[in-house]
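With one protein chain held back, the other chains of the complex are shown just where they sit.
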Amino acid sequence: MKGSHVLELTRRLTEAFGVSGYEDEIRSVIRAEIAGLVDEVRVDTLGNLVALRRGAGAAGQPGKRVMLAAHMDQIGLMVTHIDEKGYLRFAPVGGVFGLACWGSQVRFADGTVGTVGLDGGISARDKLPTLNSMYIDVGATERAGVTVQVGDVAAFWHAFAGQGSAWFAPSMDDRIGCVVLVQLLRELAGREIAHDVYAVFTTQEEIGTRGATTSAYAIDPYVAIALDVTLTGDGPHTKPALEVYLGRGVALKIMDKGMISHIGLNQLLIAAAEAEGIPYQREVLQVGSTDARAMQMARSGIPTTALSVPSRHVHTPSQIVDRRDVAAAIALLVAFLDRPITV
Amino acid sequence: MMALCDRLERLSNAFGPSGRERDVRALLRAGIAELADRIEVDALGNLIAYKTGADPEPRLRVMLSAHMDEVGFMITEIQKSGLLKFQPVGGLDPRMLPAKRLVIGDARIPGVIGAPPPHLQSAKQASQPPRGSGGQPVELDDLAIDIGAESDKEAEAKVKVGDYGVFATQFTVLSRDSSWPTVRGKAFDDRVGCAMLVALLAERYPVDLVVVFTVQEEVGLRGARVAAYRVEPDAAISLEGTICDDLPRPPDVDLTPVTRLGAGPALTLMDRRLVSHPGLLKLLRDTAEAEGIAIQYKAPGLGGADSGAIHLTRAGVPATVVAVPCRYIHSPASILNLNDMENSVRLMAAALRRIGREHLERAG
Partner (left out) sequence: MDKAGIGQLLRQLVAIDGPSGVEALVASLVADLARDVATETRVDALGNVIALRRGAANPPGRILLAAHMDEIGLIVTRVEDSFLHVHEVGGLDPRALLGQEVTVYPTGPRTGQTFEVSETLKVFMDGKGLPGYIGGRPPHLTAAENRDRVIPLGDLRVDLGLPRAILESGLVQVGDRVAVRGPYTELLGGRVVSKALDNRASVAAMLGALGYLAAMQHSWDVYAVATVQEEIGLRGAITSAFEIAPDVAIAIDVTFGATPGLNSAETVAMDKGPAIGWGPNLHPGVVSALRKAADAHEIPYVIEPLPGDSGTDAWSIQVAREGIPTGLTSIPIRYMHSATELVVLADIDRTARLLATFIGRLDDAFLASLPEEV
């Protein structure tokens, strides 16, 4: 893996704008990245970027149709009201934690920057903040100066940072999944793979796995794998038990709140990981889910699982992943696609 | 305007909780018999009306929907005392229930949800502030319907477990002022949508129109989902009655109302189930401007309509919502402004004349 190349790719993808339902910018960034790596690209009704890398097939063993999904959207805030003084009230887009907001910097699609303020300011510092008691402050001193409108969306903003093997950004969920998918396509270039690979960069995962629902119906794959982040259980006082650690490899989903992975598909992935010596971790997640739960339910049912990059501080403005886990995810996908797939 | 108001009155007064929409469907079916080219009723009871477009082929297929069902009740037990236990059908605020009148079952038996007199307290409340002085809110388990029966036998002669009930509200005109014509009635969410759909069916448009009067929206957008799967539309717009909370605010509350009565059709940017398709939003904005129709935007992030289910069917459908503001929806009576309704019909008719493939695309 070309280290600094993937780092720069991650910087580009994590810093692009794309709140659920408003993914135009990140979609065009990704579209540019995958040009030349795939045979067909289209954008569907929900805005999913659907790319097909046709398989070569193999004598006596035609390739299978594999769907890999990484979601382009990130959580954010939608402006609902602009008050007399120019402060912006908002509704959450996706799972936004009150605790993770006060003092965060946010950025709108056009680059306008704001800070999330708390009603009462310092005097309210000891209470658990609710989203209704917060607002976005664009630094205006009067209503007339505010160009933002009701309906505009903002994402949590911070520049990407790399430090040792740790990478930091507000949007690792799930731009790192997009990185894995883009880099996978790069590593497959020039390789002969039997299978048709649908690389789908989905929309609106954070507000209900919506893009995955319709794209899986359209593609109707033989197997499907969601590429997302997952939580880690390695923090202080972490409850409940979660045996996923930063730096110990890609997380293989056994079960989460939304679905139970296909056992046969997981066995194939485990066999590939063990054969190639790729570090992996067994994941049972008690809260949260991924596009996998939607893909599994398409049409007559699709054998589905998820491969996740462990991430600390998910759904906060500064999420951390380990580049070794990113490398493991890519390597495992290459190993998986390089073998026959029968479930 | 008169026809629209009369139709709204008949639809509002009709009995139609989620799962028992047959009376509303019969009323609508009679009303559209002459207007549609073909009519179907599907497995869940959705009423589907087809109207071929006037343009040459290929034509777009546009689905419009409004739900027939209203929030109601179901009898779950007949007690020895003759009182009836019940559960809500769809989402009800239990605080709305004490001292309300209902009608129950096919025989429309009148009943009341009794409110305990404020002078007396139940044993449970003994340690709490008395009800009359703003005590504890009622819980569903504490409530029962009284139809005047003194025993379970007497009650069983008139009603049975499983019977549906709705509020007994009758439609009333509040103001006939042409600049502010208002009416009050039950189930404006979404009989107003149904009334508008009938009005729209009166015309033939360039595009193929499929008008669906859906069932069971209130219990999870159920009818819309299967109807959209069947119809496979190129685009879908739901017509709704939506939250209107434009009451005077306390001085320290600086918030936009979800919608305002009289401010025109409300467009949805994002609700709990749908991010509106940008092309359809543009269509509606451009149409409103061209026709000189004042519109408003529903406050983002609240509620959900049939389009929330429709847009996720099959490979996805471009969808949005147009709504008429209704004060007090999900209470026994709502209030709406007939001008909002009229203007929503005008907006929709003009949009149907204007819609093209360019409105259904996504920026690459």
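Order of writing sets the labels: A and B. Residues in every chain begin at 1.
The rule is simple: contacts are C-beta pairs under 8 Å (C-beta built on N, C-alpha and C of every residue); 3 or more make two chains touch, one makes a residue touch a chain.
A quick note: this is a predicted structure, and the numbers were derived from the prediction, not measured.
Set against the missing chain, the residues A:41, A:124 or A:284 yield one that touches it, A:284.
Of the candidate positions A:30, A:91, A:134 or A:302, contact with the hidden chain is made by A:302.
Counting over the whole complex, subunit B has residues 18-20, 22, 41-46, 73-77, 85, 87-90, 141, 160-162, 215-216, 219-220, 222-223, 225-227, 229-230 touching the chain that is not drawn. Against the chain not shown here, subunit A presents residues 233, 239-243, 254-255, 258-263, 282-284, 286, 296-297, 299-303, 343.
One rule holds in what follows: only the chains that are shown with their structure count from here on.
Across the interface of their complex, subunit B is touched by residues 20-22, 24, 27-28, 31, 43-47, 78-81, 83-84, 89, 91-93, 150-151, 204, 207-208, 210, 213-215, 217-218 of subunit A. Touching subunit A in their complex are the following residues of subunit B: 254-256, 269-270, 273, 275, 277, 297, 299-302, 311-318, 360, 362-364.
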